[in-house]
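Removed from the display is one protein chain of the complex; every other protein chain stays in position.
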Amino acid sequence: MSDSLHELYQEIILDHNRHPRNFNKITPCNHQAYGHNPLCGDQVTVYLFLNPNNMIENIGFNGKGCAISIASASLMTEKLKGKSVPEARQLFEHFHNLVTGKTNKTDLTEEELDYLQPLTVLSGVSEFPMRVKCATMAWHTLVAAIDSPALPTIKNQIP
Amino acid sequence: MSDSLHELYQEIILDHNRHPRNFNKITPCNHQAYGHNPLCGDQVTVYLFLNPNNMIENIGFNGKGCAISIASASLMTEKLKGKSVPEARQLFEHFHNLVTGKTNKTDLTEEELDYLQPLTVLSGVSEFPMRVKCATMAWHTLVAAIDSPALPTIKNQIP
Amino acid sequence: MQVPSTHTPTVNYRNDFPVFRQKENKDLAFLDSASSTQKPDFVLDNMQKFYQSSYANVHRGVYGLSAKATDAFELARQKIQHFMGASTKDEIILTSGSTEAINLVAHSFGNQAVNQGDEIILSQFEHHSNIVPWQLLGQRRKAVIKVVNPQPDASFNLESFRQIISKRTKIIAITHVSNSVGSILPVRDICTLAHEVGAAVVIDGCQAAPHIPVNVQEIGCDFYVLTGHKLYGPTGIGALFGRKSLLESMPPFLGGGHMIRSVSFEETTFAEPPARFEAGTSNIVGAVGLGFAIDYLNRIGFNTIQHHEEKLLNYLLQRLSDIKGLRILGNMEKRGPVVSIIMDSAHPHDIATILDQHGVAVRAGHHCAQPTMKWFDVVGTTRISLGLYNSMKDIDQLIDGLMHVKKVFG
Partner (left out) sequence: MQVPSTHTPTVNYRNDFPVFRQKENKDLAFLDSASSTQKPDFVLDNMQKFYQSSYANVHRGVYGLSAKATDAFELARQKIQHFMGASTKDEIILTSGSTEAINLVAHSFGNQAVNQGDEIILSQFEHHSNIVPWQLLGQRRKAVIKVVNPQPDASFNLESFRQIISKRTKIIAITHVSNSVGSILPVRDICTLAHEVGAAVVIDGCQAAPHIPVNVQEIGCDFYVLTGHKLYGPTGIGALFGRKSLLESMPPFLGGGHMIRSVSFEETTFAEPPARFEAGTSNIVGAVGLGFAIDYLNRIGFNTIQHHEEKLLNYLLQRLSDIKGLRILGNMEKRGPVVSIIMDSAHPHDIATILDQHGVAVRAGHHCAQPTMKWFDVVGTTRISLGLYNSMKDIDQLIDGLMHVKKVFG
């Protein structure tokens, strides 16, 4: 197994693929968006519950996709629960730089690694340009969910 | 001047181009057709008066075209006046073979040369494949005129 | 690392293809020919020579170069005519690919043949290029699209067509060989059936022409399309066969130079087919190149091609069937050299990435055939497709890679 492949399919990624976290439609939910890669047919829906302070109080997803896209979505939900919207956007920027190879993992400081972890396990994607979209699809869909108008009915629904 | 060019633009051709014979709409006229080469815009109309014995009693043409097409039309009208329709068709076949190079002028017997003359002056066209259409346009139009339904009104018109 | 194959191919067409002489591709197992084929030296070198010594615009120049180019271009049309078994070269229209060809038929033929409430029949296994143009036609003409389903084994039988066809059927548009799972449709019988109700049959031959001999007269179809880049030819060129009597009654599709008889702002009249359907400057060198690709195939001969590819296909199917947790879509008796697989544990994208690391090029995804994917209830597949240059070794290399996938994903 080549090094880059090893890097790409780390055990933690395979684990998140097999057992994706937060793999459900959350309730209550006040923002959601659907993402879709027409080239491969992969699809993801991201569900958010943002509180009045613009904080991600809860997050979930479901969909179909390759190991990279499922693991990335799963890791994202773990990472973002409890983060503010501006923090989430900033994390996406850093994550994007990492998987496109704009930032090199080995150049990151301890502090930065700490800030990004465990998302850094996906840095191996940068060696596979055709797979960058897989790694970022959930994140793009997250941004779409944040930017979409709130769904008041669901927010106020009685469980 | 190259030999083939010399052969193409013989004095007799240039003369027929400058002074085309039978260059007019004849009266009476009972068959006519319009021919047109969309690639160069050249156009010719052939007018016929066929008598009840299927004899070309009179023939004329007009139009616009290159030296080859005008000379060919002019020579054709000279040749065909007084010929029967089957004779005209046969002449076209021989002429066609000549200008496409299927028959070589030098292979013709005295008798054949005599039969075809003066159309043989156009045999030089066979060296210029892109010009074959110029030499045959009037003849194709002639056939179209023969095959078109008779125009009784013109046939019977009082001059 | 590779399981050594006990088979040796009789002829090595691989040597004809420069791509495999590149250092980095020496061990490449290219198993994505259904997407696009590699090009042999014969085609590339002759196209190059044409550009270098005989190139000019066609049909329009009195001068020598233009005459040469025109002859080469029309000779290519003739080669395509014979390749498709058309009765005259005026039945061959050169297009930019099969997609343009199908759209041309959908507009020029479809707009006048199809009226409100009429039916267009497609098969469930069409490529998007043979679906979307008909949907757009359906919208324009308020016509209905009807779909013929395959048998459980993914083959198609005539009976399913007979059940759906009706007097309102105006067009049947079907693939000859499915690009995603390899089903071969009974095109000849479908044509007979269609003509009983006066419907026209359009056949998408993209995946058939590289593998089996095509004869439009024997098939009895009204339109047949193929594309050059899947036929060992250049990109940007395709051909449409259309029955002469139909072509003659069809209005033009694109407007432009060459397809006219005369133009004025008041009135424009159009040329005879095929010129009427070839607006603007054609892909001259593309057509010439497709002609050379046909020469190349003819020189090998379809007997040999079929023999070679069938042997490979059987070996491929046999080796795949040995892998547990791997499913082949469709278990019909006969198929084109295209196989779609599903692995329980791994997604097609992940499979393709791992195979790529093994020097195996396959395609992952929906293969522009989303309805086929839906039929099998999958998002996508991993597709293995064969070409002339493939050998047993390529298949061994593939199997080796698939074993690795299993190691990673269990």
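Letters A, B and C name the chains as they come in the text, with residue numbers starting at 1 for each one.
We adopt the following convention: a residue touches a chain if its C-beta (ideal position, glycine included) is under 8 Å from a C-beta of that chain, and two chains touch if they have at least 3 such contacts.
These numbers come from a predicted model, not from an experiment.
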Item to complete: May I ask you to name the displayed chains that the omitted chain touches in the full complex?
Response: A, B, C
Fill in: Residue among C:Cys368, C:Leu386 or C:Ile399 touching the omitted chain
C:Cys368
Worksheet item: Which positions on subunit C touch the chain that was left off?
Response: 18-19, 21-22, 25, 28, 30, 32, 35-36, 38-39, 44, 48, 51-53, 55-57, 60-66, 96-100, 102-103, 106, 122, 127-129, 131-136, 145, 147, 227, 229, 234-237, 252, 254-260, 262-265, 268, 279-286, 349, 352-353, 355-356, 360-365, 368, 370-371, 374
Response to the item:
Contacts from subunit B to the absent chain lie at residues 1-2, 4-5, 8-9, 14, 39-43, 64-69, 128, 130-131, 134
Discussion item. If the hidden chain were put back, which residues of subunit A would touch it?
Written reply: 36, 38-39, 129-131
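The definition used in the following text is that only the chains that are shown with their structure count from here on.
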Discussion item. Using the definition of touching given at the top, classify the network of chains in this structure as line, ring, star, complete or other.
Written reply: line
Fill in: Distance-maximising chain from subunit C - centres being C-alpha averages
B
Worksheet item: How many angstrom lie between the CA centroids of subunit A and subunit C, rounded to a whole number?
Response: 39
Worksheet item: Taking each chain's centre as its mean C-alpha position, how far apart are subunit A and subunit B in Å?
Response: 81
Worksheet entry | Approximate Å spacing (C-alpha centroids) for the pair subunit B, subunit C | 48
Response to the item:
Where subunit C touches two or more other chains simultaneously, the residues are none
